[in-house]
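Take a look at the structure below.
Note that one protein chain is taken out, while the other chains of the complex remain in position.
Let's turn to chain A:
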């Protein structure tokens, strides 16, 4: 499953530009509810989302989970989740990156009855319904690249992670 057989394969500028250094987080919170509330509150304070965002992503995650099992890519990969909700709860466009000290259980996007434990979260904040860039698909393409995730695993600081996310090829 090398890069040669992938379509595109390029980490696009339009998605790189959605990361912000102040939206890179590391946390030792241990439940989905706690992490969602923490991120939701922070985004609300920054004016990036509207009231109700936290409740909405929690509800969405319950009905339409966003955990992604990266085992099919390689067996040494950490799992990820991509929480997102309706555009009406958002005021802006951004991708929020969270590295969890301890893996948290999420349910699998493509097999909702299955649980997996997740180490990285990429929250999508998007207020444009007809966005030109499919942020979700670009993020998934980034995550299913083994080299990207290996590199991410080796990075310790927020600045390093931000620089990598915005400069990776």
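Definition applied: a contact is a pair of C-beta atoms (placed from the backbone, for glycine too) under 8 Å apart; a residue touches a chain by one contact, two chains touch by 3 or more; residues count from 1.
Operating definition for what follows: contacts and distances are computed from a predicted model.
The chain not displayed here is annotated in its UniProt record as "PTS fructose transporter subunit IIB", chosen from "PTS fructose transporter subunit IIB", "Transcriptional regulator PadR-like family protein", "Protein ImuA" or "Peptidase M24 domain-containing protein". Touching the chain that is not shown, out of A:86, A:101 or A:147: A:86 (per the contact rule at the top). Residues of chain A in contact with the chain left out of this view: 1, 5-7, 60, 63-64, 68, 72-73, 84-87, 109-112, 124, 126, 129, 131, 134-137, 140-141, 144.
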